[in-house]
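Here's a structure for you.
Of the protein chains in this complex, one is absent; all others appear in place.
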Amino acid sequence: MMTQTMIAPETLEDALAAMHAEPGSMALAGGATLVAMMNAGLVEPNSLVALRHVDTLRGTRQLDDGGIELGAMRRHRETALETPFKDGQTVLSYAASQIANPTVRNMGTLGGSIAFNDPGADYPAALVAANATILIVGATGTREVSAEAFFVDWYTTALEAGELVAGVRVPAALVGSIGHYEKLARIAGDFAVASVALQVTWSGDSIAAARIAIGGSGPTPLHLAEADDMLIGTGADSDALSKAGLLLAQAADPVDDVRASADYRRKVIPRLLAKAMREIAPAREAA
Amino acid sequence: MTEMVTLRVNGREHPCRAGIATTLLTVLRDQCELPGTKRGCNQGVCGACSVLVGGKPVRACLTLATDCEDREVTTIEGVGTPARPNAVQQALIDTGAVQCGFCTPGMVIAATALLEEHPDADIETIRQGLSSNLCRCSGYRKIVEAVSLAARRTAS
Partner (left out) sequence: MKFEDSFVVAASPANVWRAITDPGVIASCLPGCEDIEALSPTSYRAGIRVEVGPIKATFRVEVELTDQDMPNFVRCITKGEEGTRASMLQATSELTLRDIDGASTEVAYDSDVSVTGRLGKFGLGVMKKKAESLGCTFAENFRVQVEAA
């Protein structure tokens, strides 16, 4: 008989030691995904390490250079409503506010969401658009991985066995940049069929900088520097948008599932991109 | 393997047995004799199992019992009684907003937490706040009306 235990450490060191002590241990964050999988019989962890009591994982830290660090145990609700994002960093609060529904946003955490890397999840694309860095801790120390490199494959990340997400560092966005997250879902609160996360900076009538990431359309968020470049110097006219959108759609590798067919997802990507640009027009005028 | 956990539910201590995969929902219904909290989907989607943990609404089906030892749990049985319904419960009765009643405990929990935070919630805020909960009888209009009535009554 396996020892089935719940461990509730108060420090990160103790959490890592507990993960190490019992091979097959799983971290328990909000439980919104893990417990649902346990209920469905999809995973049967022999030991759980609850991260709820580790205070250092919960806060945010404002950095001198305008960056913000968010702890892994930040609830979606806190990221959506209580984090002082500036400029294009707001892509993250837009994404967080569209995850599931208010009750699930009280439970689910940043670390749990990105460690699971559901292809329909909202944070991954937003973090790639924000050019964020994932902060990882393990028994042998800490390491940092760019969000782009962190998401590796379907439900798979750069985390090694025994490692934990400690948090995320969101760098300062360009002054005056606009962040936006456009999500297409069957109903409010469902996982994304497809999504577009972006940071755009305008200079007069043309785009000076852009970073676009597509969610829900492959094993990892899709970011192509080439697609970003196609928008730079343009006025986000429909021609430029459809060119960039098509390039992204061609590179996407979406699934066929209950939410939508792969073809539909590919078709919708350019339109979501155009919609995202229309949605930020008022913010641009205000800027 | 199960262990003993003591849960504080509606201000009372309940000694329970729970394994690693035992949810708060299971313990409330099967051991605490509090069957008001309903099991709908067991996947976090429907909201029928909503309870307050530390005053905040959560899914009892996605909360592990062994992870609740230090937390105050409030269920539908704890927010009001037939003799003394809370404002939301009274408004649901007065509005006739209960059909089969399966979603009602979860709705009451969600609405009670919502009005705690936004006592003067307008219709849009109520709709957003209740978007965590599904009603298979699709009685949403009446439920929103009832919560709005409760908000107006509490305000006046």
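Letters A and B mark the chains in the order given here, with residues in each chain numbered from 1 onward.
Note that a residue touches a chain if its C-beta (ideal position, glycine included) is under 8 Å from a C-beta of that chain, and two chains touch if they have at least 3 such contacts.
Here the structure is a predicted model, which means the values were calculated and not measured.
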item	value
Chains shown that the absent chain touches, full complex	A
Hidden partner chain, touching residue among A:I7, A:M26 or A:M107	A:M26
Touch with the omitted chain, as defined above, among A:N117, A:T133, A:S177 or A:T220	A:N117
Chain not shown: contacting residue from A:Q62, A:T156, A:S203 or A:S238	A:T156
Interface residues of chain A (partner: the chain not displayed)	26, 34, 37, 40-43, 116-117, 119, 154-156, 219, 253, 255-258
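Definition applied: only the chains that are shown with their structure count from here on.
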item	value
Chain centre separation in whole Å, for chain B relative to chain A (CA means)	29
Residues of chain A touching chain B in the complex	1, 3-6, 8, 28, 30-32, 35-36, 38-40, 44-48, 50, 52, 100-104, 106-107, 188-189
Residues of chain B touching chain A in the complex	1, 19-21, 23, 42-44, 47, 50, 56-59, 61-64, 66-67, 110, 128-129, 131-133
